[in-house]
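Everything below concerns the one structure shown next.
Partial complex: the chains shown occupy the same locations as in the complete assembly.
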Amino acid sequence: MMIGMQSVLPEVHIEQYEGPYDLLVELAKKEQVKLADISLKELTDSFLAYIKEYEINSEIIGSFLIVASTLLLIKARQMLPSVQSEEDEEVLHLRQRLAEYEKFREVSEALRTRWKLHELLPAHYFAEGEFSEPQNDDSMPDITSLSLAAALHNLIDRIPPAPQPSAHLTRRGRSLQEIFALFRDRLELANKLVFQETVHGSSRQDQALSFLAILEMARKNSVRLEQEDAFSTLTVHKL
Amino acid sequence: MTSLAQHIEALLFTAGEAVLLSEMAQILNVQEAEIVLALQEISNALQGQGIALVTTATHAQLVTSQSVAEFLAQFLSQDDKELSRAAMETLSVIAYRGPISRYDIDTIRGVDSRRMIRQLLLRGLLRQIRTAGQTSLYDISEEFLMKLGMTNKKELPEFASLSISEHLNRLLEETK
């Protein structure tokens, strides 16, 4: 039975996930298993559905797409049997990273429950504001107004700058919906197209999304994919 | 050290000033005689350390011990007429951005400024503006302004641009 993407998407919109690993851990949680014990294959659909459905902050979308492209490998194997089937290095790598990440996640959950529960206090903590008038004028140090301005300048200079979005991650790419539309339009005209030619010259991000789009269309039986072997030309036929 | 003595020591440490024995007895829900015994215990435990306990018939206070008095006097005299960089920065934030809450001062400096504010208040450089039911705000004192030879803050160098620094506004906005 074909499961529609929406149905495998539980109430994820409640929270904005803080990163692709975070999302994967949460998706695994919904299956009530630890990430280490679930095959990534089982989470791929929900993960891809999430990034397709929800607007992800432009600063972190790049990280989601990197993971998406790895997960796409898994998905590609499902749909294109000609792609070699052994677990490739990239997927293995992702698994290992997730395993390490999950350890920190777990420990941070534990620390969160302790946060400010029984904190240690500095000296004079309760002393704020209990002051009388200054003792005498001598206590006033020598300060010039210029040194005051200099001190503030100094402080402003030290404030860490707001992060500049890095160009390779955040250059506004196309949304998955836009890419769907693009392929649909082209197929309307041509009935078939060669994937590699269509995405030629577009960013890695857009290529990953394009691949996701055609896999999704194949799944919904609106196209048929044809590929001789792993790295040969992929032809998309309109059905 | 008994648990009672530990609690008292922590109270004195966080109070940062002399505390009434009767007040401690009330907070800890014990007799004053027990407080006196516990104070003796604290005093013994601090033997030979850099911190000591001073007690009078009515009050107790943690202070630095006699053994380090000379060193501290020498060290503290150095910055008597000079403010540390941290103090200067705190003062500059308050001068240009005041009246301002401690929370906002902390945000701009990125560190807890309680002690700095206390120090500046003690030196008469600041005034605290208290409104019932609201957080205190701080501004520079009239005396300090006079000392700078000014009658109004607006006479501070670059006041117009620094007091409404976009940079700082954004920072405060972000952390709200």
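First chain written, first letter: the chains are A and B, and each begins at residue 1.
Everything below uses one rule, namely that a residue touches a chain if its C-beta (ideal position, glycine included) is under 8 Å from a C-beta of that chain, and two chains touch if they have at least 3 such contacts.
Just so you know, these numbers come straight off a predicted model, no measurement behind them.
Peer 1: List, for each labelled chain kind, its number of copies in the complete complex.
Peer 2: Overall, the assembly in this file has the formula A x1, B x2.
The rule is simple: only the chains that are shown with their structure count from here on.
Peer 1: What is the distance in Å between the mean C-alpha positions of chain A and chain B?
Peer 2: Spacing between the chain centres: roughly 44 Å.
Peer 1: Once bound in the complex, which stretches of chain B touch chain A?
Peer 2: Contacts found on chain B: 10, 13-17, 80-83, 85, 88-89, 91-93, 95-96, 102, 108-110, 112, 114-115, 117-118, 121-125, 128, 130, 136, 143-144, 147-148, 150, 155-158, 162, 165, 167-168, 170-171, 174.
Peer 1: Given the complex with chain B, which residues does chain A contribute to the contact?
Peer 2: Per the touch definition, chain A meets chain B at residues 121-131, 133-135, 137, 139-149, 151-156, 159, 162.
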